[in-house]
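Apart from one protein chain that is not included, each protein chain of the complex appears where it belongs.
Chain nomenclature is as follows: A and B, assigned in order of appearance, with residue numbering initiated at 1 for each chain independently.
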Amino acid sequence: MKSALFTAGILAATAVAMPAQADKLDDIIASGTLRCAVVLDFPPMGSRDESNNPIGFDVDYCNDLAAALGVSAEIVETTFPERIPSLMSGRVDVAVASTSDTLERAKTVGFSIPYYAFENAVVAREGIEMASWEDMKGKTVGATAGTYEAIWLEGKVKEWGEGQFRPYQNQADVFLALSQGQLDATVATVEVSEANVKSGNFGGIKIVDKAPMVPDYVALITLREEYGLINYMNLFINQQVRTGRYAELYKKWVGEGEPADLTIPGVYR
Amino acid sequence: MFDTALSTNDLIFLAKGAGMTLIVTAISVFFGTILGIIFGVFRYQVGPWWAAPLTFVLDIFRSIPLLIQLVLANAFVTTVLGYRISGFAIACGVLSLYTAAYCAEIVRGGIEAVPQTLRRAARSLGMTWGQDMTSIVLPLATRVALPSWIGLALGVMKDSALVYIVQVVELLKSTQILITRLQEPLFLLMICGLFYFLISFPIARFGGYLEKRWSND
Partner (left out) sequence: MFNYTFRWNQALNSLPQMLEGALVTMEIAILSMVIGISIAILLTLFRLSRNPLLVGIAATWVEIARNTPALFQIYMVHFGLAGFGIHLSPYLSLLIGIAFNNAGYLTENFRGALKAIPDTQTRAARSLGMTPLQAFRNVIMPQMLRISFLPMTNQMVWAILMTSLGAVVAMNTDLYGVTSELNARTFRTFELFAIAAVIFYLITKVITLSARLLAARLFRY
């Protein structure tokens, strides 16, 4: 009797001292839903079909991740400037939103290993004389606020000391402004640029040159302290490449050819 | 007449956005008005000195851009306090307080417009404060306040276009989503603007009519 009471006491004490520490990975599996932030004005990574349902590389990637976890996926549309705030506010669990793994962002959120790598292209409107990316000097240029390209481009404009930089709220507004002639040129990922030039939605734009940036490695993001989930996502990305799903998605959304190499020679991780 | 790729599906999508605009507006105006009446009566009853803290707080809602109010409320509740709450709830909460801040002014103005002598007469007839408020002040103050209140409600509907910032897909946001896909900015924006106009214009006209009619006697 006495020992039973003692055991009960110990149990009660540990229950108070150590509340069950379910992390986000547990929460997702328990809730049965994985909420992904995806940017939907960023074809071919994310866009909408005729019935305004989300489609694209990132949408499929989120669905795959949900399937691996054995839960259903919920796509939450977000814009580039809003993806990290929506993660921080707990409105989504992860962002599958082509997020470049910058050190500045890593102060706030946790990155997985890269799941895709972009190259960036310089897109100009027709009628603008441009032979290479350096001809952007002195022109009115713009990009989507808060993106890797935008930060690079704004830095260049400051360095050149002439011309103007304009940060639009979403990718669609950038291309709209470009085709209307409000901008002379922009920098966007090769995939997005090609998709937009090909679709003919935006008239009078052409790809001029590749932007001289190191490949833009993008990763999945979640809260900084969710190591369990980050570990899971790292393995998941590895498996996507290993099983050939990565190449399959590339072919489906981006086109023929080899998908970008996700390893960086000469360094770990 | 219009050569457009806009399909029935897209119109339904737009209609959903419009519905969201109207729902957010209705909820905010409803709660904002109730709060506004409470605050307005309170401010009038206790006098400027005791109402100063409330006046100060309400004034903040009228001195800071709504966009910043929404961003701050969202960041505070979800990120700092860590509550899981939908953008819709944040939008309705902020817009309600925003409405209340303006409504309190309107209510106070309405009550002040009722002649003091009339109210003293009512009280000297033996009416209680409650009777005085409901039978004398309410009908007279409503006449003064209703046109401004209609203006406020319409203002809130137009301002609700800003709730896109907390991920609520209302009319303007759904228009932008369609623009992204269809690339017909002018045409789609016209539809969006027309919708706001068609709701706002007749009601504003009605408010103007009431104002004119009631100010003559």
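Simple rule for what comes next: a residue touches a chain if its C-beta (ideal position, glycine included) is under 8 Å from a C-beta of that chain, and two chains touch if they have at least 3 such contacts.
These numbers come from a predicted model, not from an experiment.
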Among the chains present, which touch the one that was left out?
A, B
Touching the left-out chain: which of A:L176, A:I205, A:A219 or A:V254?
A:L176
Of A:P43, A:G56 or A:P167, which residue touches the hidden chain?
A:P167
Would you mind spotting which of B:I12, B:V46, B:I60 or B:L125 touches the chain that isn't drawn?
B:I60
Missing-chain contacts on chain A, rising order, are 80-81, 84-85, 88, 104-105, 107-109, 142, 145-146, 150-151, 164-169, 173, 176-177, 180-182
For chain B, which residues reach the chain that was dropped from this view?
60, 62-69, 71-72, 75-76, 79-82, 154, 158-159, 161-162, 172, 185-186, 189, 192-193, 196-197, 200-201, 204
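As a convention for this text, only the chains that are shown with their structure count from here on.
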Distance between the CA centroids of chain A and chain B (whole Å) is 37
Contacting residues of chain B [partner chain A, same complex]
7, 9-10, 13, 74-75, 78-79, 82-84, 86-87, 165, 167, 169, 176-183, 185
Flag every residue of chain A that touches chain B in the complex, lowest number first.
40-41, 47-48, 50-52, 76-78, 82, 85-86, 88-91, 170, 172, 176, 201-202
